[in-house]
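With one protein chain removed, the remaining protein chains of the complex are shown where they sit.
Up next, subunit A:
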Amino acid sequence: MFTIPVGKGLPIYESVVVTWIVMAVLVLLSMILVRNLKVENPGKKQLALESGYLFFRNFFYNLLGEHGARYIPYMITVILYIGLANIMGVFGFVPPTKDMGVTIALSLMSIFLIEYAGIRHKGTKGWIKAFAQPVAVMLPINILEIFIRPLSLCMRLFGNVLGSYVVMKLIEIICPILLPIPFNLYFDFFDGFIQAYVFVFLTSLFINEAVE
């Protein structure tokens, strides 16, 4: 908890401050990396950037399909944010995804995008009709799914990050030197990236299902 000295003092959560840092890093990187891009004989930096972008683009294109291709930039933004946020523990910050508010916001954005994609692609009537697919008995289950999907997305990310944070803190209490390094690699890098991957993977699967 930080306080900005304005009037009586404006309290700001730590997750917000770390999110600002993540945002600053991403914005600065994207400003620096896209400078001096050329069509004719591109430099090494530009080639690396292009192959990285194509990797993400192809990955999401395979998941989202032709109709969902317009949501690729959002997905790449989310995976970059969650991926960077999850490894903030390495640099001595508290990962913002450890705060349930952040994961709730992310999963709400996901479910709104999923339903928006469904309405945009099928029209309002088709979207409402899709709740009774494939048989009318599925209606309550399909409606429940609107609430279950963001809940499980939110809880999965929050639980994983908080769990690995708690384990890392316990290990640091037992032995603060050398021992945390391998665990750090597993819990912060591997688990953090896997969770970012799973979050966008599930969101794009749901979008693909909604636009089909």
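Rule of thumb we're sticking to: a residue touches a chain if its C-beta (ideal position, glycine included) is under 8 Å from a C-beta of that chain, and two chains touch if they have at least 3 such contacts; residues count from 1.
As a working rule, contacts and distances are computed from a predicted model.
> Report the protein name recorded by UniProt for the chain absent from the figure; options are "ATP synthase subunit c", "TRAP transporter large permease protein", "Linearmycin resistance ATP-binding protein LnrL" or "Peptidase family M1".
UniProt protein name of the non-displayed chain: "ATP synthase subunit c".
> Which one touches the absent chain: A:L49, A:V90 or A:L202?
If we include the chain that is not displayed, A:L202 is the one touching it.
> Out of A:S15, A:S107, A:N160 or A:N208, which residue would touch the omitted chain in the full complex?
Considering the complete complex, A:N160 is the one touching the chain left out.
> Touching the hidden chain in the full complex, which residues of subunit A are there? Just list them.
On the side of subunit A, residues 152, 155-156, 158-160, 162-163, 194, 197-198, 201-202, 205 touch the unshown chain.
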